[in-house]
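A protein chain is absent from this complex, but the other protein chains hold their places.
Labels for the chains are A, B and C, by order of writing; each one numbers its residues from 1.
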């Protein structure tokens, strides 16, 4: 089946391996008439670029977006938009040991089990680099959504065991620290914690929260294609994501109905919810309040600490992963989560155009 | 778009409203040659039937499965299988107040916002009754999977704040209590907690865990159609589910890479993982160990406690929901979660038949 | 894969065998707000009902439409519409010989080759009866299209070698003869020809033409999902159809560009084409003129003339098909062709809502 295509009415096809000639995306279903430049895409791509802090890989990935089709004289034409990112800094030598050894926490073993062959260089198709293509598509989706008044705030809610405190929450603060945490105290603590983990050659995970403003009531289909189900599908398809929750999520399972239900009220002619435990979705359909969800990010599996594993010949071996790896993937994954949410949301908005005669 | 179809190679279309003439499912893509009877489906349907304990609605839903097509002389023919469940105990009068008032936590408001019209009787299409159709399809999926040696254990891991303790975990115990908890002590505590909530006219949520045994390595597609992403999509499409996690899920975000990575070892010629923090999925592809995931279930939104809300005319009103409602949906939702997991898994297995030449 | 689902935004799933309990259709993607009754569907179903002339089977097929879901108080709700037709006149005994012998021109042999099992009663899933479900869906599609000012004229253009002459073409005449030919002379000749074929126990084919009025310019997608490609797909999926052409079709291949090109002209501010060799489609997109296509219908394969064939055991045998068969399927297939065209067209219209920002 392949599985590299997402969406029905706004369809995104990604392609490319970490160390092949290029990776990219084809977007089928972008309307005509949107002003779109490579710069629009570059801004989003730069948000996942490494090298901006001690907490990201030192690998250089210029990740320069190039538009191959679908844009004419600066405006989309309604035909497929193809965005390609050439792979430049391909030090294949760094990765030669992966060819024979299954790295714990990576897809080396499962790719071999599935395909019998794999492009082992830098993880090939299972590399985090694949997400650059998603971000390029996300840039287009977000620009289309912004025309409808829909905007995103996405940030690190936790780094390892260090969480943002709601009482200190300040969205502007996320610009002021390399971990993108909207809480200066938590950011400070998290950096300290991260430093100590890095010293031990270890890595860290975290939680990303995304808030979507401006979604009108009525988006999402009532049964399988619920808005939360499609968001979960989109976000869980990012390699490092191990959990997804909307609104109060797992916490709602601890509460009673009287606490968890959001009561409605009419204030000067508009229906509001007094609270938003539901995260803006009722019965799979947006209710007009903010859409809120969180994604659990696992710690980077590439660690320099020695690990036990098995090689292709089946021998038990020890492995120390060398090279340039992110000790925490959360800051760079933020824009990927946001991109997938934008793609999933836009696809549902387009698909929902025929809900009334 | 509709959104009532799930899957690509094993495609399930559900239809029907809570109080319409019938609800049901069409399965397109079931292979020929499977022995299938209405009894096979009934066994699964009976697992979501109410009335078996004080903790489920007293509504009678005989939910009798009737096969309309696709089975000839007791064997599937490869053509669409249609299973219909007639709606019998339709006390429409009970629900007349819903017609005008938006119940908090329900889809009344969002359906009206989306469609401008809604079958309000018993929640119509957004009723939990819709899941009976999913379970009927799940029965077929599970029977096909069992031929491949794949089996499911699904149970309540928590009811409200009361959790199963791993040290007391005993799968057989789940048969011995109406809450389906595999821990007799937790079950006892949970029932007590539930009783006290019911007295206050309140409701409770919980967590369902599902373990899938026998899935060979190699199932799932590497990018968007990852096994965990499709499971998340399938399970989050169940109305009451607000969160999904695979393996250690949100807990993995707290751990370091050296703790979270599952190291490989070769024992007498077979590759094993020493641990299973990943929940049996690496890079979106099954790794041969058990698939483990959890779903967070919100407390039943229908409570008899008085709530504030708004009616269709926009007036602020007070609402006490009468009638027959589950104080906790977890025990009946277990088979729904299992069904959706089976459908999603089977669809990926069928779609993955062409991964090697 | 199954293959019993058609469409993306207006999705039609048919199910059911000729002699099973029922056949029917689920429509996913019908907007809310359409007044719809069983009578609306019955009118269309009656157009394919046999028994109205000597040229159709004497089998009684009351084909009573029953709406199971998606309509509330006479109006569609946006949820799946299910229409079921109970099978009544199931004289299974008539068909017992098919169980063992492969009828020439039928799908008996290929079903066995594909599935290893088949519901042989009346052709099972490959029976023409399956098209009743398509017509039920077509009734809904046509009602939605008529709200947009789109209407259909579909008729027999030829019965065997007897063709309508363009000079005598009169649409009203199609009501006046059982063959639905818009030319009284051709109809007379065709009936005579048909009588002589029936005397010999033989059957006849023909050509159906469909003209769609009121389609605005801009419907259809430019590459794979061209309007003509989707119409071809839809119409060629009807069992008896062996050819499809749009506009001048095969005749255009004989002409030169200067003859075949439709020149444009502006008449009082509106762009017209002076001719319509293209059949209303340029580059896969409707151009605002009438959509015109034709379908070639093969002669009914069930003939009472003796034929040579093979049975399941592999023996060469002789076969005389008894029972009640249409000597020509064209008159009853007209509404099926029209239904499939309506479904394909509506699906593209809905999918095209996002072609401009």
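Note that in this section a contact is a pair of C-beta atoms (placed from the backbone, for glycine too) under 8 Å apart; a residue touches a chain by one contact, two chains touch by 3 or more.
The shown structure was predicted, so the numbers you read here are calculated from the model rather than taken from an experiment.
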(message) Touching the hidden chain in the complete assembly: which of A:2, A:178, A:201 or A:216 does that?
(response) A:2
(request) Would you indicate which residue among A:20, A:161, A:178 or A:323 is in contact with the undisplayed chain? (result) A:20
(request) Can you list, in ascending order, the subunit B residues touching the missing chain? (result) 8-10, 29, 31-34, 76, 78-79, 144, 147, 222, 350-351, 353-357
(request) Would you write out the residues of subunit A that touch the absent chain, in ascending order? (result) 1-5, 8-9, 11, 13-17, 20-24, 26, 28-30, 32-33, 66-70, 72, 75, 77-82, 84, 114-119, 124-125
(message) Please output the residues of subunit C touching the missing chain, sorted low to high.
(response) 1-6, 8-9, 14, 102, 104-107, 109-111, 113-116, 125-126, 130, 158, 160-161, 197, 200, 202-207, 217-226, 228-230, 232-234, 236-237, 239, 242-250, 252-266, 269, 271, 274, 278-279, 281-288, 296-303, 305, 307-310, 314-316, 348, 351-352, 354-356
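Convention: only the chains that are shown with their structure count from here on.
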(message) With centres defined as the mean C-alpha position, give me the subunit B-subunit C separation in Å.
(response) 39
(request) Enumerate the residues of subunit A that touch no fewer than two other chains. (result) 8-9, 222, 351, 354-356
